[in-house]
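The complex is shown incomplete by one protein chain, all other protein chains being positioned as in the whole.
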Amino acid sequence: MNKAILLISCPDQKGITAAITNFVFSYNGNIEHADQHIDFQSNIFFMRIEWSLETFDIPKNNIVKEFSPLAEKFNMNWNLYFTQKIPRIAIFASKHTHCLYDLLLKVKQNVFKCEVPLILSNHSQVAPVAKEFDVNFYEFPKDSNNKSIIEKEEIHLLKKEKIDLVVLARYMQTLTKQFISEFPNQIINIHHSFLPAFIGSNPYKQAYNRGVKIIGATGHYVTEQLDSGPIIEQDIVRVSHRSSLDDLKREGQELERVVLSRAVRWHLERKILIYDNKTVVFD
Amino acid sequence: MNKAILLISCPDQKGITAAITNFVFSYNGNIEHADQHIDFQSNIFFMRIEWSLETFDIPKNNIVKEFSPLAEKFNMNWNLYFTQKIPRIAIFASKHTHCLYDLLLKVKQNVFKCEVPLILSNHSQVAPVAKEFDVNFYEFPKDSNNKSIIEKEEIHLLKKEKIDLVVLARYMQTLTKQFISEFPNQIINIHHSFLPAFIGSNPYKQAYNRGVKIIGATGHYVTEQLDSGPIIEQDIVRVSHRSSLDDLKREGQELERVVLSRAVRWHLERKILIYDNKTVVFD
Amino acid sequence: MNKAILLISCPDQKGITAAITNFVFSYNGNIEHADQHIDFQSNIFFMRIEWSLETFDIPKNNIVKEFSPLAEKFNMNWNLYFTQKIPRIAIFASKHTHCLYDLLLKVKQNVFKCEVPLILSNHSQVAPVAKEFDVNFYEFPKDSNNKSIIEKEEIHLLKKEKIDLVVLARYMQTLTKQFISEFPNQIINIHHSFLPAFIGSNPYKQAYNRGVKIIGATGHYVTEQLDSGPIIEQDIVRVSHRSSLDDLKREGQELERVVLSRAVRWHLERKILIYDNKTVVFD
Partner (left out) sequence: MNKAILLISCPDQKGITAAITNFVFSYNGNIEHADQHIDFQSNIFFMRIEWSLETFDIPKNNIVKEFSPLAEKFNMNWNLYFTQKIPRIAIFASKHTHCLYDLLLKVKQNVFKCEVPLILSNHSQVAPVAKEFDVNFYEFPKDSNNKSIIEKEEIHLLKKEKIDLVVLARYMQTLTKQFISEFPNQIINIHHSFLPAFIGSNPYKQAYNRGVKIIGATGHYVTEQLDSGPIIEQDIVRVSHRSSLDDLKREGQELERVVLSRAVRWHLERKILIYDNKTVVFD
């Protein structure tokens, strides 16, 4: 469980795979996973490489320095992660608690490797769930008037708690540009539709009114534009004329937690690269 | 194979099921299928009832007259069909022939019970396929300037040939209001996206650019508003960052023919009721 | 919420739908749902009819008596349920608690209309979950030697508690013929494979070794023959060579709870008819 993970994207160039794998190999690292992808339309190369540090000749603290020349040569965007550093996530929730419960259970049962230092909501309804799982709960009653001020407190709290990832688990409020810019590619939302269909509020109502035969859910990174950030995962379930709006909501909730849970897990396992408002997911 | 099918919708009222089933029963009809549905939000009752005419006491030509008083009492929208009357469909096609081939094969192999008196296209490319299946082919080279005039000829031909259903099998032209109004709820289109996502042209390109993880296809009735008519059927297939635009198109084509084929079959089997820009499909 | 539900199966006969709907209508019942199905291969007629008792002229306690002549005439198997009678379910669980949690949450959040008077296990591990949801917990440490004796105690407890449905929520023990015969069509199990593939123990291991590209889960009624009772619901998820055995288990657990939850809900809503080791599910 003492591993390094490199996520790399750069212009596609001859010799790049060889160069990266050689770097790990020449210092005695044992590669456990290596995935790569080329987007031929954009000519971008992507790689995820995971290796054991047990036998690696470069001390952890020096890897960045040692890898930098290679990264510069190939003009890489890159991030280095260590599996010993357990990510810290903050869950934002609202009245619907099915996603919140699901995430907390999966943390408790070690399906996710992460810590949850805090749950945050604009409702006190969530408090008992937080208590049940022994997680600190913060109520921030936001409205359109005080949103900007309250968000500053939220940002302060998240920074103080060294939060790596914010998960919006059916959090019904939009976040401001200011908040989002503090956590680039670090906020995951579950939208209860098959995006880009039914952006905005009440997607099940919209789907019901449109008479669709399939409903969906979408896990995505949050960007400034509502429900339009990079899609991480989507899934669907069939419905029919027999399905009432309540049926859609109930079946949809099953989807939401499955889809959000996959998106969060892949993020925590450093399997996602983002580019061009899309994701590469090395599942 | 000598059966009657009634499709009924009306305001939900006490005693309606009993009244309809009694009508059939009291004249010695043997009910083979009876499906009903209530949309509680709109308070509309729907029924499809299919019975054998072998033992039915009312002669075929009198059924409409005999049923009318009941229909008026309950304020029904209703249609009566006889399975001995084989529907006649016209297929409109364009460069992509996978859906056209699929429909013609299914007619040939008796998966569909219908006749195909004609195939119509704005390209001569389709001609060899028509010939292969011994179907009359008509080329109508339409463009934005002559569309209205050419459509009049098309309408004339379709009426002359007593066409019951027009199937747009990846026909790349939009139809005018005038054309659509001649065939209300009698034109089925396959749109190569999961509607209402990616309305309009190049939906696979749109899907590729949005970075979706699932693509879809939608079979729907054509109404004046582009890609916005009642949805009959939808289906999907998973894609990933590994999928190129060509992969999306290829996988999508498999979906298109499956979805279009289900939509056409249900229409031909008189299993679809339309209301409120939605469908009830008694599959 | 004061309704009656009739589940009926009998040989298909002329006039049966009319007779049943007339019965309800003639006593002023308002039919809210009526579904029927004919298995033409076996010539069996199935019906589920649900009507409001608010305006119904026959008092609840007399309905059985009043309906009996009709039932006899058509040689019906039939059951009458009242929605005011809340079903009581017992959950049998073992080490894996994801299904147990899911069921308890859904009861708590009123997705299911039922009471859970007790949870039963052969492990004490389940006790804290029971406590969390304020449900009585009983530990019955069974093994192959004492199974028959312990089961008698279990049966006694279930009868005393007037249990209507036993749910095996990943309960890892098989039940004896004796136990099963006490609760005919009243025991639902979740099997973690796409039955009839991978009957018996370790289905994920079996699936992994066979190299399947899709895994499944099956909710079914328990009969004497292992994993061979009437199937209520199945669902699947795609896997690949990249999926380890642990991935299969994790993805499978998501399926299990969704599938079990649908099966239990349909049972509680009296939407399931059983015949010929199959189910008719009026979803």
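So that you can tell them apart, the chains are marked A, B and C in the order they are listed, and the count of residues begins at 1 in each.
Definition applied: a contact is a pair of C-beta atoms (placed from the backbone, for glycine too) under 8 Å apart; a residue touches a chain by one contact, two chains touch by 3 or more.
These numbers come from a predicted model, not from an experiment.
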Residue of C:C10, C:A127, C:I150 or C:A197 in touch with the missing chain, whole complex considered: C:A197
Footprint left on subunit C by the chain that the document does not show: 37, 39-41, 46, 194-198, 210-214, 216, 230-236, 240-242, 244-245, 276-281
Residues of subunit B (touch criterion as defined above) contacting the omitted chain: 97-98, 101, 105, 109, 111, 132, 242, 250, 254, 258, 261, 283
Chain not shown, touching residues in subunit A: 14-15, 17-18, 21-22, 24-26, 28, 30-36, 38, 238
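Note that only the chains that are shown with their structure count from here on.
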Most contacted chain pair (by C-beta pair count): A-B
Whole-Å separation of chain centres (CA-atom averages), subunit B against subunit C: 37
Chain centre separation in whole Å, for subunit B relative to subunit A (CA means): 41
For subunit C, residues that touch 2 or more chains besides their own: none
